[in-house]
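The complex is shown incomplete by one protein chain, all other protein chains being positioned as in the whole.
And then subunit A:
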Amino acid sequence: MAGAGSVAPEPIIRLRGVTKTYGDGPTAFQALKGVDLDIARGDFVAVMGPSGSGKSTTMNILGCLDVPTGGEFLFKDVHVETLDRDQRALLRRKYLGFVFQGFNLLSRTSALENVELPLLYRGDDKKVRRERGMAALEKVGLDKWWDHTPAELSGGQQQRVAIARAIVTAPDVLLADEPTGNLDSERSVEIMKLLTDLNRNSGITVLMVTHEPDMAAFAHTVVHFKDGLVERIDQNHRQGEAV
């Protein structure tokens, strides 16, 4: 769908004046001070910024795990800030995939069962789960490892299983929170290539938090956060040269 340099203009995510305050009274801490951000469908966005800049808070809100204190968050034209807990859970189930720094796979559970988990919540039957789960594992190149538990897989493999789990439901948006933070540079590049491939060939919008400029170089858009605000947005026209 979206190739390098030809990002569709239609925004899938809109943040308008989003604020987030933790606590109240004199100890209140304002993590976000009015963030405006559009993310186009099919974009590959890297979110950067120092600790405490508000990037994690933003990601939590974008992932529908948290709600803004003020402002508007439109996801596919739905006002997420008005949704309750369960409605947001259903939104995540249907449209979002998550990849975490710490992989967050269920231990003592085979790769396939981990990947099948979101389908289980969606209510797919066993046959469908098996087919889709294996297809997702094949996409990340781990179909031969389907019956291995996380303890039997390397870090890079675990992260690929986590990516398979995130994409098994064919989500619109993949949220990756420092996906390469626990990996060496070689494995990191593999993961980034995989994300780039998913973005280009499966049309998944990728949102990635990272500290490393090397990893951000894979993204098309780089959003810099500072002090609870978007500092600047760079378009990376040389995206993918690292690939």
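One rule holds in what follows: a residue touches a chain if its C-beta (ideal position, glycine included) is under 8 Å from a C-beta of that chain, and two chains touch if they have at least 3 such contacts; residues count from 1.
What we mean here is this: contacts and distances are computed from a predicted model.
Looking at the choices "Putative ABC transport system permease protein", "Electron transfer flavoprotein subunit alpha/FixB family protein", "Amino acid ABC transporter ATP-binding protein, PAAT family" or "Homocitrate synthase", the name in the UniProt record of the chain not drawn here is "Putative ABC transport system permease protein".
Across A:Ala28, A:Leu106, A:Val128 or A:Ile233, the single residue that touches the chain missing here is A:Leu106. The chain omitted from view is touched by exactly one of A:Phe98, A:Trp146 or A:Phe218, namely A:Phe98. Where subunit A meets the omitted chain, the residues involved are 60, 63, 65-66, 85-86, 89-94, 96, 98, 100, 104-106, 108-109, 113, 117-118, 120-123, 165.
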